[in-house]
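With one protein chain removed, the remaining protein chains of the complex are shown where they sit.
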Amino acid sequence: MPQSFATPSPFTAPFTSSGRSALVQAPPWHYAGWLVNVAFEFDAVRGAALVPAELGAPTGRGCVHFADWQARGDDGQALLDPVYAQYRETIVVLELAGRPGEAARFYCPLIYVDQDISLLRGWLQGWPKKIGNTWLTRSLPLIHPAASPLSQGSRLGASLSVKERRLVDASVTLTGEKAERLGLLGAPTIGAVGWPDLTQPGSVATPRYLRADIIDCVESGWTGGTATLQFHEHPVEELALLGEVRASTASAGWMGITVRGALAA
Amino acid sequence: MPQSFATPSPFTAPFTSSGRSALVQAPPWHYAGWLVNVAFEFDAVRGAALVPAELGAPTGRGCVHFADWQARGDDGQALLDPVYAQYRETIVVLELAGRPGEAARFYCPLIYVDQDISLLRGWLQGWPKKIGNTWLTRSLPLIHPAASPLSQGSRLGASLSVKERRLVDASVTLTGEKAERLGLLGAPTIGAVGWPDLTQPGSVATPRYLRADIIDCVESGWTGGTATLQFHEHPVEELALLGEVRASTASAGWMGITVRGALAA
Amino acid sequence: MPQSFATPSPFTAPFTSSGRSALVQAPPWHYAGWLVNVAFEFDAVRGAALVPAELGAPTGRGCVHFADWQARGDDGQALLDPVYAQYRETIVVLELAGRPGEAARFYCPLIYVDQDISLLRGWLQGWPKKIGNTWLTRSLPLIHPAASPLSQGSRLGASLSVKERRLVDASVTLTGEKAERLGLLGAPTIGAVGWPDLTQPGSVATPRYLRADIIDCVESGWTGGTATLQFHEHPVEELALLGEVRASTASAGWMGITVRGALAA
Partner (left out) sequence: MPQSFATPSPFTAPFTSSGRSALVQAPPWHYAGWLVNVAFEFDAVRGAALVPAELGAPTGRGCVHFADWQARGDDGQALLDPVYAQYRETIVVLELAGRPGEAARFYCPLIYVDQDISLLRGWLQGWPKKIGNTWLTRSLPLIHPAASPLSQGSRLGASLSVKERRLVDASVTLTGEKAERLGLLGAPTIGAVGWPDLTQPGSVATPRYLRADIIDCVESGWTGGTATLQFHEHPVEELALLGEVRASTASAGWMGITVRGALAA
């Protein structure tokens, strides 16, 4: 059935004549944020509960990214009304075993965000987002007891709760040294989306594997740290299926990226 | 690409082996709620901004439904952990002109809900939901100044805000008399969903017109009232494009429905 | 220092000339709500961690009330803008040992609400409120799978979370039989408030024991049930200090009360 409204066609529902109230506007999308990243190790066998076999086996390495984002489209309006621009999210990624010599790849089984625009923008890129509440300490450029500056000995905390239950707790103590890119900061990351068709009885979603098409990336540099990490039991969420996880290293810093679409993975 | 996990396949993303953390479980979905309904009239010509031409012209009659829902699947777990079951939403529906003798039909251009499960469950049925905060006075079965019982002279209020701005205000004074079914309570209601494909540059969503496939409906009976209604200006939301609206009648009561899927509209 | 503004003097801060933006307006305050009540037994010795010795020893009996309130002042405006009227709270009360022949009394060590007006109105009456999120299933007057009607076999759930962690979980199965008043529904209940004076170094709050001065109470009648109840560990909140609790009985129903002030307890 043809799109009935005149140009510009709405990029997403709701479908109004102007397209102004579309939940998501067309890319490019510009994101800048503060991230606390905790790399962890887990029992690779357990990872099969969260990774589709056709993508490959998990290696037993993963990363949790806690992010405090600011996002905008090309028109920049969101930065002037920041309830539209800002959100926090927790992204869990698990490394996929590749063939010898292949570059590392990650898969995102679970990701949680706190508002609707980011939820849908994420799904369109392959991120299987649900709503959850993320908190993360920020480093402020001050020497003060409440500032957690980016220097040796500063301590940061981060947490995720979903449907009124704490699901993830992490803490980081900064070493003050430069760190490598962890998790999705340094490797392509695949997600899966798909929608059942309710007009077909028995329909379920077919996963489609995608990754964001990132055309620009800037970083402030990453400051390293040591960390603790717990995934708590939850009646619905499944991170605790990974068993006991061991935080191997951590980092914190700022990053900006621009996404113009998605690529089949 | 085939679904990689064993039965039961997840109904929606996230795609884990167990399907336990899927955002939405398969229907049937059972909904019961308290609704405050305000029928209104508006300039039909203005309605074209919100109604796709291929569905027909708006008649100038519409209804806003403020709902305080409780929903569950067949397993009933959500009623025991009500953060999973309860949500509030505001549904705006506009009547479509039909041919002589045809039954009334409504179209839902805009609908706002306050949590993620309902958001996606709605999208799958054709409701173009966004996140918004709905408040509505409840009638309690008490003779008390704070109870607003379902009797003559009780006053109820309802409101919707989206992204920190008040978008809709309504008030109802009950007459205590039995009322007819208003808006979607008494007529099929069509919505539109559709998603762009980010792997295709320039892709926009193609609307697919659906309506819920309702297999059971119970009502407490509707108590009538008079009402006031305002749609406020908003930089993104477009209800004010309808111009000044005149509340024609109103009702309040309880309703339960069961949905098993969606039908092409 | 004298109050500087003309009549009417603001009842609370903020102190503006009109008093219109005072957080709380003067009583009387009218409350009507849906309550799920779970009576429980616990190790009385453990209760001393939560009950001031000067009030007497706990008996080992207590009650948790989950409430979905609607409140208003004499002017009734809040019912027309229900974000001002509605809130949910969880109230924990512990029975105090009295002398032989004395009527039962309860003490409220901990209570959690989800908005500011109720927070302060509570403090003024002696309720030591903090912010927390309460969810409770509602009984709707429908025969429907999502309605949990007030009849034998209906199941209800209730929960409290504080600072992103689940603190209380309860479930109730209704017997459909009439129940007695549980907890504060049937006995005077004492709370403690008091604030330190920051101009005095070392000042701490001195508890002042109060109870609400209730001048009117109506009930729908209480429907009985059996229940389960858990108080979870929490790094700040202390309900788990009561040890394992045993839900003894439960009820659900509607109640309206009017409060005109507070009484020294």
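Letters A, B and C mark the chains in the order given here, with residues in each chain numbered from 1 onward.
Here, a contact is a pair of C-beta atoms (placed from the backbone, for glycine too) under 8 Å apart; a residue touches a chain by one contact, two chains touch by 3 or more.
All of these numbers come straight from a predicted model, not from anything done at the bench.
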Going by the touch rule at the top, give the shown chains the omitted chain contacts.
-> A, B, C
The one of A:Ala48, A:Ala97, A:Ala147 or A:Ala240 in touch with the missing chain is A:Ala147
Residues of chain B (touch criterion as defined above) contacting the omitted chain | 133, 135, 159, 161, 164-166
For the chain that got dropped from the picture, name the residues of chain C it touches.
-> 1-5, 9-18, 20-21, 23, 26-27, 48-50, 52-55, 81, 83-84, 109-111, 115-116, 119, 123-125, 128, 130-131, 163-164, 192-196, 198-201, 204-210, 213, 235-238, 241, 260-264
List the chain A residues touching the unshown chain?
-> 30-34, 70-72, 76, 79-83, 85-86, 133, 135-138, 140-148, 155-159, 169, 171, 216, 218-220, 254-256, 258
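FYI, only the chains that are shown with their structure count from here on.
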Arrangement of touching chains [line / ring / star / complete / other] | complete
Two copies, chain B and chain C, superposed on Cα atoms differ by a rotation in degrees, nearest 5, of 180
Interface residue overlap between copies chain A and chain C, same or different (over half shared) | same
Can you give the whole-Å distance between the Cα centres of chain B and chain C?
-> 33
Per the centroid of Cα atoms for each chain, what is the distance between chain A and chain C, given in Å?
-> 39
Got the chain B residues that touch at least 2 other chains?
-> 81, 83
